[in-house]
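The complex appears here minus one protein chain, its other protein chains still in place.
Now for chain A:
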Amino acid sequence: MAKDMATTLDMATTELREVNSTLQAAAKSKANEQYVITNARGSHAMACGLDGPLNVVVKGSTGYYCAGMNKEATVTVEGSAGPGVAENMMSGVVTIEGDASQYAGATGHGGLLNIKGNASSRCGISMKGIDIVVHGNIGHMSAFMAQKGNLVVLGDAGDALGDSLYEARLFVRGNVKSLGADCIEKEMRPEHLEILKELLEKAGADAKPEEFKRYGSARKLYNFNIDHADEY
């Protein structure tokens, strides 16, 4: 099949399992094909477990766990995504044109999750190397226990941002309602502006790196403190 010809899978007539197994086989074949999914109707686990280069466009909104475990594939949702979008993503690009529900990009290891609207609570919880760019706002408890990667927010962040944070970098342009335990504002150094510039470009975000503040771990919570030895 020519690379520029997209195959359409209509979920009004094709079962979810068949859609996913077709996409998974196409990803594995590494032919870099294009697929368009119509009538997604909020289905769960759409385009999940793709392991190879593939371009998938989902017309309409998706339910739980869309594009979970994604590796190398490019998945675009032309609508909003339900809870757990791109959960445990490994690489590739997942773009949500609308809003994402709770725990978007949770535990993600790599790749880019690009959310054009808002993300709700627990965005990037326990992220492990993924880059997440949210063009709108994020909800409470975002980047909770985040270990690695970058979370970029063009709008505002909700309560308890970065609670119990490890080494992920958090960049927020708007207001942060409150910082979680052990999360502090940090100096924006040239290397951070460079990372941010690259991420904003990749995500097609209309913002300047200088407009952001950086937040990170105070590293007091996850390091053993000898002064606390008596308490154990």
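Basically, a residue touches a chain if its C-beta (ideal position, glycine included) is under 8 Å from a C-beta of that chain, and two chains touch if they have at least 3 such contacts; residues count from 1.
Everything that follows uses one rule, which is that contacts and distances are computed from a predicted model.
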item: Absent chain [UniProt protein name; select from "N-methylglutamate synthase subunit A", "Alanine:cation symporter family protein", "Sugar ABC transporter permease" or "2Fe-2S iron-sulfur cluster binding domain-containing protein"]; value: "N-methylglutamate synthase subunit A"
item: Of A:24, A:43 or A:107, the one touching the omitted chain in the full complex; value: A:43
item: Of A:24, A:55, A:76 or A:121, the residue in touch with the unshown chain; value: A:121
item: Candidates A:98, A:155 or A:174 - the one touching the absent chain; value: A:98
item: Residue of A:20, A:55 or A:80 touching the missing chain in the full complex; value: A:80
item: Those residues of chain A which, in the complete complex, touch the missing chain; value: 41-43, 60-64, 80, 82-83, 98-99, 101-102, 120-121, 139-140
